[in-house]
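Here it is: the structure, laid out below.
In this view, the complex is presented without one of its protein chains, the others remaining in place.
Order as written gives the chain letters A, B and C; numbering starts at 1 within each chain.
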Amino acid sequence: MIIMKSGATKEQIATVIKEIENYGLRADVSQGDFRTIIGLIGDERKIPFDHFAILPGVKEARMVETPYKLISHEYAKLAGESERRIIKVGDIEIGGDELVFIAGPCAVESKQQLFKIAEGVKKAGAHMLRGGIFKPRSSVHSFQGLGAAGEDEATEALEWFREAGDRFELPVVTEIRGESQVDLVARYVDIIQIGARNMYDQDLLVKVARTGKPILYKRHFGAGIEEFLSFAEYMVAENNKDIILCERGILPLGKGKSYTRYTLDLAAVPVLQKETYLPVIVDPSHAAGRRDLIFSLSCASVAVGACGLIIEVHHNPIEALVDSQQQITPDELKKIITACQDIHKAIGNK
Amino acid sequence: MIIMKSGATKEQIATVIKEIENYGLRADVSQGDFRTIIGLIGDERKIPFDHFAILPGVKEARMVETPYKLISHEYAKLAGESERRIIKVGDIEIGGDELVFIAGPCAVESKQQLFKIAEGVKKAGAHMLRGGIFKPRSSVHSFQGLGAAGEDEATEALEWFREAGDRFELPVVTEIRGESQVDLVARYVDIIQIGARNMYDQDLLVKVARTGKPILYKRHFGAGIEEFLSFAEYMVAENNKDIILCERGILPLGKGKSYTRYTLDLAAVPVLQKETYLPVIVDPSHAAGRRDLIFSLSCASVAVGACGLIIEVHHNPIEALVDSQQQITPDELKKIITACQDIHKAIGNK
Amino acid sequence: MIIMKSGATKEQIATVIKEIENYGLRADVSQGDFRTIIGLIGDERKIPFDHFAILPGVKEARMVETPYKLISHEYAKLAGESERRIIKVGDIEIGGDELVFIAGPCAVESKQQLFKIAEGVKKAGAHMLRGGIFKPRSSVHSFQGLGAAGEDEATEALEWFREAGDRFELPVVTEIRGESQVDLVARYVDIIQIGARNMYDQDLLVKVARTGKPILYKRHFGAGIEEFLSFAEYMVAENNKDIILCERGILPLGKGKSYTRYTLDLAAVPVLQKETYLPVIVDPSHAAGRRDLIFSLSCASVAVGACGLIIEVHHNPIEALVDSQQQITPDELKKIITACQDIHKAIGNK
Partner (left out) sequence: MIIMKSGATKEQIATVIKEIENYGLRADVSQGDFRTIIGLIGDERKIPFDHFAILPGVKEARMVETPYKLISHEYAKLAGESERRIIKVGDIEIGGDELVFIAGPCAVESKQQLFKIAEGVKKAGAHMLRGGIFKPRSSVHSFQGLGAAGEDEATEALEWFREAGDRFELPVVTEIRGESQVDLVARYVDIIQIGARNMYDQDLLVKVARTGKPILYKRHFGAGIEEFLSFAEYMVAENNKDIILCERGILPLGKGKSYTRYTLDLAAVPVLQKETYLPVIVDPSHAAGRRDLIFSLSCASVAVGACGLIIEVHHNPIEALVDSQQQITPDELKKIITACQDIHKAIGNK
């Protein structure tokens, strides 16, 4: 990390960046109100910090050993940035004072289904619309989303999705699963989701980050906090700081029957907030895998400090093509939103 | 399970019990308002249910295959008992409409320390006092609690504990760790705790259950829900239904640094409540292992539906001999109790 | 699954395939000596099996519910294929009677380093050369392999790799990490590796499978056997049956210090062999993460039934840029190969 003096000139900054690149690393430049911080991206052990420390305009040059630093509070603070990042999507603020509810079907099944659910979640008080077009599935023999049928079908589904979002004034978020979907999806949606199974897919992370779109980034079910944040760093290293972290459950433990699909790690929410300035939301639907727990887990997520929830909603859950047993109705969503907002007040927010 | 006819006589019931014992099993008899249910304890595959079905006074005789049945809602319902068990300790109801807060030091260190903390938690609004006298420790080279010094020292510490409870009108709960401590501890405390490391210790469970005291029973950090409930069944099979289940965190998962000591499995709370009529509380202190998360995890525990919390409190946490980094002050406890009670209202209880 | 009669004509088979495609599924056609088996790829619940059962030339039509079926022994047997698949790469047979040793550096660092190690492993008795050009890394701040520097650098490294393989008569295997690397890498190597972190990346699996190259497919450290095989099925569904399964360790469990990087799940080897006809090898290097365990784990892998090993070797391990603490010398490799071949005889193979 190179901290420039408060009066450092553009030329001095440019010289430092060029030097960094000479050593095979990249530079992340944060222009604060008072000074400029240059984060190093790459193997810092190659850098002679003593040499950098005496370049004109440099105040301090030192190694940062943690695998995630661009997303740390320390880095934000040095750069004079806010302690928590608020990501604006239309009128919605993720990470701000108000809770954000993202809701919609697991998979987009038809235009009619999508519009019906979009209308339902809007009325229930949701702020954004979710819906899967490219579905990651454990089995090649399962429904893979409308996007699997070909580019035309994917485009059509994305057009419905965009239209539904516009009609009901709900910014839209959908998952991409492979590099070849990035350009297409980025044209239609407000937020791109990277799902749990792709958390470690660093080439995909880089490509999605370069679209400049906000990213809803889910923790893999086998990932520790350190790995989750280290991979999030890949995206911020592409100069995209609009990363929303999402806890959605880790592998269940113990012999015998599993009563939930995954173990929701709610302590991860405050831990992530202490380690990084990125906003944190929770997906109770995939963690539970059963609708009778969604209310309780949603309340707990907000109580533990999440700034939002992403919940699967279907107007007729038992007919849903994917994950039917975990989707709730718009009416149930409404009850959840009401209880969560009360809890949000009780813990002293807003 | 044998369901007797509503007018079955005492003699008929006695005959059925005797027959059960002839087959090497034991009988758990529940006298409901309308009829009597006889649960079988032992290997039901040895029982000729057809034979039992035609005994005088028997309405129905059938096998129940689940490893826990005496603690299930179905069994309570058949026996005409309440859907949730309320355990009364003095004026306190565990599992009732009000949240119950159990607080106190990790380890009893001295009479002075204990009284100071007891006074503090009482003022903060706690309902019961906890404190360890026999401490289970991973290392033989760590402080094992005052009880380790010998029976006299253990007795003295238990007397302080009883006295503190009486003085501040706080029922008291302490852990026993081995069979030889059962009789001594049972003489002094209101609730006996069986800690996570002893969850599987079936001989200990049986011995503690036979004291007739309410038992605070913690889930082992490697135990699934099914195992936890199957071992709880050992105690109910001794005709002690006053079992308080406690979630305190499971093994953390994932590479790299652990940010919490254990992973608090909050979904376990509603799952346990759906599987059994026993009340469920949460211990956020051992799960977190760090005090800056206790507030958030306490709020989440109540939001997810726990009927109480057990929290480690010390008047001067950094001086505590055991687990100093996870104990909070009475002032912090007070804030937690206030927030939790607001949340309890928000989710529709009381 | 559709089983055709032994005398079914090409036209009858074509009709069945067309019908399958009409329902939105794909067909995997296995021509056995006596009859043809048509596996369905996609959601079989959409298929009216009664209708298929009466099509001309059809002997039997039925649903197979397991998420992996194209790779099962049952399917191979019905299709008249061998119980175990032997994958030939040049003169080497993977899954045959002889053990196969794949060895080489974690990362290709320079032409000189590569050739030195290739020569060393050849002399030690290895059959194939491994070496990473695109390295998946937990931290964006770590060395990502020579391939990260750009397409020219990647091409140059691949050319060295091919040349080293040819010079020392060692077929070569390297990992690809993202979709954009597939075409380039496929031009140079004999086997493409899909690493543990990409195990779930179904779009990548499909793209790699379509190259027609044999694939060394590593189990993710959080994946159960069922998931591992279900994702392998994605590749076989692209008509590429040359999949080598590789166990490389799962997440370590338990509190406290980790003594190995991952937990090598050696029972997975015979379990996988019982579930599928695909050959199974073991990577002890990444599992252990320390070189003093490689000998023991290699011996155990062969004793449990693995048909080969992939081991990281460096002529000067402590200077290696990546994973230096787990690489062994060619001399150590030689000792391992000798002991493993003795064990292979002891367990009754060859």
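The criterion applied here is as follows: contacts are C-beta pairs under 8 Å (C-beta built on N, C-alpha and C of every residue); 3 or more make two chains touch, one makes a residue touch a chain.
Every value quoted in this text rests on a predicted model; they were computed, and no experiment measured them.
Asker: Among C:V140, C:V182, C:A196 or C:L266, which residue is in contact with the omitted chain in the full complex?
Answerer: C:L266
Asker: Among B:F52, B:F101, B:F161 or B:F221, choose the residue that contacts the chain missing from this document, as touch is defined above.
Answerer: Per the contact definition at the top, the residue touching the missing chain is B:F221.
Asker: One chain is left out of this view; which of A:K255, A:K274 or A:K345 touches it in the full complex?
Answerer: Residue touching the chain left out of view: A:K255.
Asker: What does the interface between subunit A and the hidden chain look like in terms of residue numbers?
Answerer: 138, 221, 251-255, 261
Asker: In the complete complex, the non-displayed chain touches which residues of subunit B?
Answerer: Counting only subunit B, the missing chain is touched by 24, 40-44, 67-69, 136-143, 149, 177-181, 197-198, 200-204, 220-223, 227, 230-231, 233-234, 237, 251.
Asker: Pick out the residues on subunit C that sit against the missing chain.
Answerer: Contacting residues on subunit C, toward the hidden partner: 222-227, 250-260, 263-267, 269-271, 274-275, 287-288, 292-293, 296-297, 299-305, 339, 342-343, 345-348.
By our rule, only the chains that are shown with their structure count from here on.
Asker: Listed by label, which chains are in contact with subunit B and with subunit C?
Answerer: Both-contact set = A.
Asker: Based on Cα centres, what is the most central chain?
Answerer: Answer for the innermost chain: A.
Asker: Computing the C-alpha centre of each chain, which chain sits at the greatest distance from subunit A?
Answerer: Computed centres place B farthest from subunit A.
Asker: Please work out the Cα centroid separation of subunit B and subunit C, and write it as a whole number of Å.
Answerer: The separation of the two C-alpha centroids amounts to 49 Å.
Asker: Express in whole angstrom the distance between the two chain centres, defined as the mean CA positions of subunit A and subunit B.
Answerer: The mean C-alpha positions of subunit A and subunit B differ by 39 Å.
Asker: Quick check: how many Å separate the C-alpha centres of subunit A and subunit C?
Answerer: Result: the chain centres lie 32 Å from each other.
Asker: Send over the residues of subunit B in touch with two or more other chains.
Answerer: Residues 251-255 of subunit B touch two or more partner chains.
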